[in-house]
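Removed: one protein chain of the complex. Kept in place: all other protein chains.
Labels A and B are assigned to the chains in the order they are written; within every chain, residues are numbered from 1.
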Amino acid sequence: MGWTLGQLADRVGGTVAGDERREVSGIRSLESAESEHLSFVAGAKHLAAARRSRAGALLVARGAGDLAADRIAVDDVMAALAELLALLHPRARPESGIHPTAVLGEGCVIEPSASVGPYVVLGRSVHVAAGAALGPHAVVGERCEIGEGSVLHAHVVLYDGVRVGPRSVIHAGTILGADGFGYLATAEGHRKIPQVGGVEIGSDVEIGALSAVDRATLDRTVVGSGTKIDNLVQVAHNVRIGRNVVVCGQAGVGGSASLEDGVVLAGQVGVIDHAVVGAGARVAAKSAVLSSLAPGAVAAGIPALPIGQWRRQQSLLRRLAAIWRRLRALERRLGAGDREEGDE
Amino acid sequence: MGWTLGQLADRVGGTVAGDERREVSGIRSLESAESEHLSFVAGAKHLAAARRSRAGALLVARGAGDLAADRIAVDDVMAALAELLALLHPRARPESGIHPTAVLGEGCVIEPSASVGPYVVLGRSVHVAAGAALGPHAVVGERCEIGEGSVLHAHVVLYDGVRVGPRSVIHAGTILGADGFGYLATAEGHRKIPQVGGVEIGSDVEIGALSAVDRATLDRTVVGSGTKIDNLVQVAHNVRIGRNVVVCGQAGVGGSASLEDGVVLAGQVGVIDHAVVGAGARVAAKSAVLSSLAPGAVAAGIPALPIGQWRRQQSLLRRLAAIWRRLRALERRLGAGDREEGDE
Partner (left out) sequence: MGWTLGQLADRVGGTVAGDERREVSGIRSLESAESEHLSFVAGAKHLAAARRSRAGALLVARGAGDLAADRIAVDDVMAALAELLALLHPRARPESGIHPTAVLGEGCVIEPSASVGPYVVLGRSVHVAAGAALGPHAVVGERCEIGEGSVLHAHVVLYDGVRVGPRSVIHAGTILGADGFGYLATAEGHRKIPQVGGVEIGSDVEIGALSAVDRATLDRTVVGSGTKIDNLVQVAHNVRIGRNVVVCGQAGVGGSASLEDGVVLAGQVGVIDHAVVGAGARVAAKSAVLSSLAPGAVAAGIPALPIGQWRRQQSLLRRLAAIWRRLRALERRLGAGDREEGDE
């Protein structure tokens, strides 16, 4: 069931050094690969590990250092790796058709090539496009639309009126379209503002496990095409996320905030309600965006500052003990008798 | 299927300016409304957008600025909006009765007007009160009680012995009553302390998607009536949350902590184990409450400080570069030769 190095090199525009007919049957890291595996060298610092590896063959950059193993040399190792992973480790597609245990509301349209798994529950008038797959226990509300080739993994829940574009993947346990968190403070307590809008997920989006994208109060919460969202991420109501945005694990985006095209939020970042994060801006892990960021900004800290300012601030914080000592030295020299609580 | 402005004005004690018989069929934002929609003007800063809007009619504050559109003038726009959203966008109630696929343990009592959806699984002796609704795939453990008119959305899980009061709403994927995180450190590793208490949710509570409220070690973890909890929130074992508390997305409350009545935690806040957050206290986004807060406190920062102190500290941090420069200027002037590593 293997592939020869020659076949693989053809796929990725590479050149074989060594035995073109050597076969490999999977891809592993340098540390865990055995003779039946291909491994890869992502950069010069991995050359020593590559020489120690038991891998049967290596994927390397053209002109990479001296290596004895049979290998495929390519222009871009990571791009070739992504291609070959998909080739050597294909993921089984679920069978087309509707599992007999699925419960469908009236007026649902399931294209014949789509797959609806065991115990899926669909509300009325759901459309599942060609090639889409709904995993076990997925629950999809009324009037939802699942685009061509999209995948809802096990236990995904879509409330009513959620649209998912083509070729998007929603991982297990993620909830799209729960009510936004909107209340009016009144003398009798918090009064709910009904959340009657929807959610719109573009094409080629991927959302990790256990994330939540709330429905809009009135219009739509939007996740743009090509955007990738990690696990345990909160996207509040009325948020607008642009195209090709990256939101890492446990980040949260407050109500009515915008992330323009190409923004990157690292892990555990928070963006406050109504903030606009400009196109291409990047925010470091654990930062809190408490006001809007200009396009292209690179920000860090709580509250988030331009990264240069944040670094300077960190450097000054490390110097704080010296500042205190030197200040007191000056005072002593001048006989300034400003002793006070907290001095030592 | 529309409502006339006259009818709507009657509902909210408003006054129509313009055509009382104009009909609208839904509510949209100023930007997305069309001629069949009502929109609203939340404040003076939205007047320009209101004049540009294609909305068929507007909900406005009495005495709001000059507007040409047909409109309903009210004392409190947001309160009227909440009322009209519920009227024009009613949410379909699931049908009463028990879906044939539901699996019920012995001794369950399901009131006839309650709804038990597809693939719901109930343990023994569960009580579902009148008008309550359990969404698809909800799993409810032994001896749980679901109060009158309460809703468990799809995929909610209640472990054994959880009580939910009347008119409460638990959104999809939320887990109530999983074991608290309690272990004894021993020479052989972490030994589990069995978590044998329960969870009690009051009336008129709303809990968002994918939140977790752990069962108590011995007694009960409590969420008081009227409290609203957002998505992805962690409430640890033995926590006591009072009435009308607001906990925003991704906040976490440590074991045995208390949030007294009316507390507000903004997004991503953490409250440490055993802390008491006094009645009406408010904590800014991303803050860490590392010790108890007095009633009415307004706190921010890591660790959380009174907000005035926090602002002063932020202001001083922005001045740190100036402090450093001016300190060195004084030293130079005095010929203080205290050069050291880190100077520049």
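Following the convention adopted for this analysis, a contact is a pair of C-beta atoms (placed from the backbone, for glycine too) under 8 Å apart; a residue touches a chain by one contact, two chains touch by 3 or more.
These numbers were taken from a predicted model, which means no experiment stands behind them.
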| item | value |
| --- | --- |
| Residue among A:68, A:294 or A:334 touching the omitted chain | A:334 |
| Touching residue (missing chain; options B:42, B:67, B:86 or B:302) | B:302 |
| Contact partner of the left-out chain, one of A:7, A:25 or A:101 | A:101 |
| Residues of chain B in contact with the chain not shown | 103, 119, 121, 137, 139, 142, 155, 157, 159, 173, 175, 178-179, 181, 183-184, 186, 189-194, 196, 210-212, 214, 218-219, 232, 234, 236, 250, 252, 254, 268, 270, 272, 288, 290, 302-303, 312-313, 316-320, 322-323, 326-327, 329-330, 333-334 |
| Hidden partner interface residues of chain A, rising order | 26-29, 31-32, 78-79, 81-82, 85-86, 89, 91-92, 99, 101, 117-119, 135-137, 153-155, 169, 171-173, 204, 206, 208-210, 226, 228, 230-232, 243-244, 246, 248-250, 267-268, 285-286, 302, 314, 317, 320-321, 323-324, 327, 330-331, 334, 336, 338, 340, 342 |
